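Beneath this line is the structure, given in structure tokens, with notes to follow.
Missing here: one protein chain of the complex. Every other protein chain is in place.
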Amino acid sequence: MHTRHVTPAWRTLTTLLVGSLVLAACSSGTTDSSGKAVTLILGTTSDDFYKAIECGAKLRSKETGVTLTVQGAGQWDPALQVPIVDAVTATKPDAIVIAVTDDTALFAPLNTAVQGGSKLVLVDTTLKDASIAAGHIGSDYVLYGKQGAEQIAKLTGGKGTVLGIFAPPGVSTNDQGRTGFSAEMAMYPGMTLLPFEFSSGEAGKSAAIVNAALAAHPDLAGIFTFNGGDSQGVVTALREAKASDRVNFVSGDGQPFQVEQLTAGLVKALVIQQARTMGKLSIDYALSAIAGEDVPDETALPTVVGNLDNLTTPEVADNLYAPC
Amino acid sequence: MGNTNAISVTESDLILTVRDVRKSFGRVEALRGADFDVRRGEVVALMGDNGAGKSTLVKILAGVQAADSGVVTLDGNEVVFASPDEARAAGIETVYQDLALADTLDSAANLFLGRELRRQGFLGHIGFLDNRRMRREAREAFASLQVTVRSEHDAVGNLSGGQRQGIAVCRAATWAQHVLFLDEPTAALGLRQTRNVLDLICRVRDQGISVVLISHSLPDVMQVADRIEVLRLGRRIAQFTTVDVSADDVVAAITGARGSGQDDEGQDL
Partner (left out) sequence: MNAKLASWLTRPTTTMLLVLVGIIAIFAALSPTTFFTLANGQGILSNVAILLVVAVGATFVIITAGIDLSVGSVLVFSSVLGAKAMTAIGGDSLPAILSGLLVTIVAGGAWGVLNGVLVAKAKVPSFVVTLGTLGAAYGLALVISGGVDVRSVPTPLVEFGNGRWLGIPVIFSIAALITVIAGIALALTVFGRRTYAIGSNEESARRSGIRVERHLIKVYALAGALAGFGGFLSLARFGTTTIAGNNTLNLQVITAVVIGGTSLFGGIGWMFGTTIGVFIPVVLANGFIIRGVVPYWQYVAVGTVLITAVLLDQRRRLRQLS
């Protein structure tokens, strides 16, 4: 028979394992029996945009006595988000607020949650079949794209070649953004809109796209990115090509690093979503739904254009993405 | 354990003969017309200093390499081995120094490695193992050669060096039909384990399989081998019958010091 040697390493590990389980036991938090339980499931936990939504939701929850739990996966992956929804469903929250990572894959598990009695509010992205949700809060994505196009037209004087970088088709927010962007672009006959390029907030990819675009179109006058994450790649590529002044870059989203880029003149304007308001409203809608009241099916918050002129005004400053 | 006194050499006594085999690797001539004889039912030691050509000869006979020229005869038939599989199919097994055991498998699994027994009927057809039969036959094989395996279910990696050697030799002996080559079987073993392996070699011979013992250890060779053949610089330079020769003579032949014994042509060295 083998004798078991309890080595120091073994002991440390056992402690760690038991420790994390004890953590699981302790961190259930205090349940305020009078307040409602709402779980917020983010698109990813690593994006400032979702952190801003979370901040708005947290502040509102404190005001209204809601017990808010926040969950999310580290990556934008429906295969990772579905198990989270399943587990959250088991906790039977009064309401679930979620930014779905896929408009089809998340339907079944969310439906199960709704059947189980939880109310559903969709924030940011939406389901193809949103009938199971009390309501959806997003930005006016068509306006989002339109404003982006407007800014580029203004900056370029209505002339030149323009490139738009969006997430691949299938993400409802981006699809609508492209519609708005194209429609506005069509108003300027002096501008040539290149075929859309696709990147989902991946700096490396967007950098490569811009490199190629600059090579193929030396007269490139303007670039618009829908997703904040792509902004980094565009700025880098423009800087490397020494084209930061020549090419007018308008960037969607208002993450902290984007604000820095704006201040440094590498980005000419930001199109900012009212993320905190989204978070705040989602709690209000969740409470209304729980109380059985009507909630608007679709709420599209207008986006706000931010530039060096208006950066400090409350309308813009309050909506810059930041955790709290 | 004993040394047989085989005096007369007739052709029918020889199970394996090697005549005038040559092998070069580029400009290096490893074998320059080497000869080698193995008789039925004997233990013959193949000795020689480093570079004498022992391992090359063994590789050729095991089918790992092909000779440039020469004739190899097995059981009266001329043979050429294009691969180790052919050598094994012809009835020659080799146990190299690394033992070629699968350390995470048990002794029965190792015995039947590559030759697994299947169940009868349909199940066997689709590949189901007959573990019970393999265990049983393994037990019998080990018993017949008096190899003790401490635990049937234990992975052979957990067993001692001596037991592992015993299993490797027993495996080769089980499948060999004519000749078994052992490459430095006692090199890594202690005294008691060495004695066990030497006893095992005798038992293998007694079961009718000739054993070719490649070894640097003169004491081992003097103890267990019936005859000794010495290679030097790619040729056989001496054949001894163990009982008739002294250790010094053998050493001298290996190192090439003063003339000792006779070479194949019957000439004094």
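By letter and in written order, the chains are A and B; residue numbering begins at 1 in each of them.
Assume a residue touches a chain if its C-beta (ideal position, glycine included) is under 8 Å from a C-beta of that chain, and two chains touch if they have at least 3 such contacts.
Predicted, not measured: the structure shown is a model, and the values here were computed from it.
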item: Displayed chains contacted by the hidden chain, counting the whole assembly; value: A, B
item: Sole contact to the chain not displayed, among B:Glu29, B:Glu116 or B:Glu137; value: B:Glu116
item: For chain A, the residues touching the chain missing from this view; value: 1-2, 9-10, 13, 16-17, 20-21, 23-25, 27-29, 45, 69, 71-80, 82-84, 86-92, 101-102, 104-105, 107-109, 112, 116, 168-170, 198, 200
item: Interface residues of chain B (partner: the chain not displayed); value: 84-85, 88, 96, 98-105, 109, 113-116, 118, 126-129, 131, 151-155, 157-158
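Rule of thumb we're sticking to: only the chains that are shown with their structure count from here on.
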item: Averaged-CA centre spacing for the pair chain B and chain A, given as whole angstrom; value: 73
